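Below: one structure, written as structure tokens.
Missing here: one protein chain of the complex. Every other protein chain is in place.
Naming follows writing order (A and B), and every chain is counted from residue 1.
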Amino acid sequence: MKVAVIQFPGSNCEHETLVAARSAGLNGEIFRWNRPAEELCDFDGYMIPGGFSYQDRLRAGAIASKEPVMETLKEEADEGKPVLGICNGFQILVESGMLPGLDGVDAALAQNVMVTKGEIVRRGFYCAWISLRHDAVAGRCSGSYLIDKGSLIDMPMAHAEGNLVTADENLIEKLNEENQIVFRYCDTGGETKNEFPVNVNGSVENIAGICNPEGNVLGMMPHPERSSFAWQLPFVDPAARRQIDTPGPGRLIFESMKRYIEVSG
Amino acid sequence: MKINLRIWLKIPDAEAATVKNTLVRRMGYGKVLTGLERERLFALEVDDAVEDPPDLARMLARELVNENKESYLASAEKLDFERGSVPVKVGLHIEDGEAETILDRLRNRLGFSMVKKVERSVIWKLKLDSDDPEKLAREIAEVLLINPHKDFYEILR
Partner (left out) sequence: MRIIGHLDQEVETNLRGAGLGLTVSEARSIADILRRDPTLPELFNYDTMWSEHCSYKSSRATLQEFLHTTGPNVVQGPEEDAGIVAIDDTWCVVIAHESHNHPSQILPNEGAATGIGGIVRDVNCMGAKVVATADPLRFGDPNGPDANHVRWVAEGVVDGIWQYGNALGVPVMAGDVVFDDSFDTNCLVNVVAIGVVKRDEIIKSRAPPGAGEKGYDVILIGKPTDSSGFGGVTFASEALRAEDEDANRGAIQIPDPFLKNVLFKANQDLFEMTRSEGITIGFKDLGGGGFTCASSEMGASAGYGMDLDLDLVHRAGDLPPEVIGCAETQERFLLICPPKMTPRALNIYNEDWDLPNVYEGARASMVGKMTTNGRYITRHKGRETCNVPIEHLTGGIRYQREEKPREMHHMEPAIEVPQDLSQVLLRVLASPNTSSREHVYRYYDTEVQGNTVIRPGEADAGLIAPVRGERFGIALSVDSNPFYGRISPYWAGATAVAEAMRNVASIGAVPWTMTDCLNFGNPEKPEAFWEFREAVRGLSDAAKALWLKGHQNAPVPIVSGNVSFYNESPEGTVDPSPVIACVGLIDDVGDAVTMNLKEPGNNIFLIGPRFDELGGSDYYRTVCGATGANVPQVRFDLERKMIHTTIDSIARGFVVSAHDISNGGLGATAAEMALTGKADLGIELALDRAGSSRLGTDRLIFSESSGFLLECRAGAEEDLAGLMKERGLDLMRLGAVKDAPELVMTRKDTKVVCLDLEAARKAWTGGLVEAMR
């Protein structure tokens, strides 16, 4: 099983994403954006890592979404191969129309707005460890295939534009009906209070990650690759830190993709 | 009264270059798009009673323009664009947090209490070799320059 971690100019999480994929038993390599796009067909799954592709020029993800490699990626996704977009990868998938994947570009990831008690308390880039609630059923989506509904997963977020907005009044209802909302920001007890610091970026309904109707494409703002080993966790018990390979909760995302490839292959 | 500050880079505009590159190399506009420039626009709603608008514009520009790398042109009310390109204004239709922050700073920290509202946008000036440049400009705005879920665009004429 071989995955491609697609690297655009300005990506900056490709190496740790590949390390996390390998820790879950996937083989893979980093795929530079200007390689012949057809070489992408040789892979079983795809990851678009975090970073600032094209320095977020115009809009985060907008320029990368027009690269030829994205055309090929769409074709491969249409065949059911799994795609995981993390942070800037999620932004690219939204700008390309692959997520939520209903009818062209269905949503935007706007600047973070942190609201507490009706007041804007902060704006823009924010880096912190947060809790996510998995709101899809196990098996619904390639990147959370092994995760039970309602499970809580900790990992860091680090972005300036992750606030999901849409001009389509019915979109959120449709996403809920079709179980396309995969992750929501929540507190340590799993409550999705719609207020900062639980809702870390102002995203509608605390949405942190969504999948396409088929379930093979997942995009999420937080970073599972930075939570794939126990030693990466803050305030972790030093005993867990001493075991260098003890998994962290984020590894489930990569193990899920592996399982999805096994099952669908 | 509205004070407009049109601001552009004196140094090479990497963002404009990237957008042009994408339109030409990736989206097939190489034959018709002959030039592309970018400006930032601040439209500031101020008290009608302001005595010396040009002087106020200069003072506001000191706060909003980075003169090491930018130049600007101030005007009251009207915006005039030079011929030869289609100016496409792109702004947010959702709440613009940065504009709110700027307004708050101008009013509450820097003492510009006469400023009532701040609108931020980007003007893309497209040089197009076409019989109907405006139609083409609309197309380019819709396929690349905006995400309709947060942005609007307007052809300024």
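The criterion applied here is as follows: a residue touches a chain if its C-beta (ideal position, glycine included) is under 8 Å from a C-beta of that chain, and two chains touch if they have at least 3 such contacts.
Because the structure is a prediction, the values reported are computed rather than measured.
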{"item": "Touching the absent chain when the full complex is considered, from A:Gly45, A:Pro156, A:Gly202 or A:Pro249", "value": "A:Pro156"}
{"item": "Among A:Pro9, A:Gly80 or A:Gly190, residue touching the chain not depicted", "value": "A:Pro9"}
{"item": "Given B:Asp47, B:Glu67, B:Asp80 or B:Glu154, the one touching the chain that is not displayed", "value": "B:Glu67"}
{"item": "Contact set of subunit A toward the excluded chain (per top definition)", "value": "9-13, 15-16, 19-20, 32, 34, 50-52, 54-57, 122, 124-128, 156, 158, 223, 225-226, 228, 231-232, 234-235, 238-239, 241-244"}
{"item": "For subunit B, residues in touch with the removed chain", "value": "11-12, 14, 17, 21, 25, 66-69, 109-110"}
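Simple rule for what comes next: only the chains that are shown with their structure count from here on.
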{"item": "Interfacial residue positions of subunit A with respect to subunit B in the complex", "value": "54-55, 57-59, 62-63, 66-68, 95, 105-108, 110-111, 113, 120, 123-124, 165-168"}
{"item": "Complex interface listing, subunit B residues touching subunit A", "value": "14-15, 18-19, 22, 26-27, 92-95, 97-98, 100-101, 144-145, 147-151"}
